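The structure is given below, and queries will be raised subsequently.
With one protein chain removed, the remaining protein chains of the complex are shown where they sit.
Let's turn to subunit A:
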Amino acid sequence: MHIQLTSQAYCKMLLHTAKYPHCAVNGLLVAEKTKEKKKDGHGGPVLCVDCVPLFHGTLALAPMLEVALTLIDSWCKENNYVIVGYYQANEQTQDSRPNQVAQKVAARISENFNEAVIVMVDSSRLTMSCFEPIVFIYDHVENKWKNREVTTDAFEDWNEAQTITSALLVGRSYENLIDFDNHLDDLRNDWTNPAINKSVLDLC
């Protein structure tokens, strides 16, 4: 299955990573639900239109993750989205392979979407200019998570993604990025990030 990231999805993942440089962060990737089911299973690429930043710091605790998955699942149903993947950026000193947490969440997502992907963000290569994609995409093949080569094909429009992400990083928009942890600290914090979505749209 071919997955593509929109500028909004890529940008918000990187903003989340940039906001917490000293922590691991994670989140979910969503795509629009398509009604047609191609019989041979080889339709067009699945377009990840958005991501929902979840937690920062300790990612390996169950209760809030369950709450987040349930709430976000409901939100997806209301907005005709489906959760198609999971992203994680490890602490800078660790490697970028999907760990136990990533695999567990991805397995959970696979119950509803059988070609779930894991996107690992390489936070050690995060720069203001974003001159190259810093994600690794993993597919579940033969019971293992296999790394796929990431080219500009993995993006709906790499140049746009690069420009927008760079602009928002320079402008320190990540200070206003809300993840689910922030929401739990204060319910008024909106994890759909409407303000950042608007900034992305304005820059398109």
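Please note the rule applied: contacts are C-beta pairs under 8 Å (C-beta built on N, C-alpha and C of every residue); 3 or more make two chains touch, one makes a residue touch a chain; residues count from 1.
The definition used in the following text is that contacts and distances are computed from a predicted model.
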Undisplayed chain, where the name is taken from the UniProt record, one of "Collectrin, amino acid transport regulator", "DNA polymerase delta subunit 2", "ER membrane protein complex subunit 2" or "Arp2/3 complex 34 kDa subunit": "ER membrane protein complex subunit 2"
Contact residue for the chain not shown (choose from A:Thr34, A:Ser74 or A:Asn159): A:Ser74
Touching residues on subunit A - with respect to the absent chain: 21-22, 24, 57-64, 66-67, 70-71, 74-75, 77-78, 93, 100, 172, 184-188, 190-192
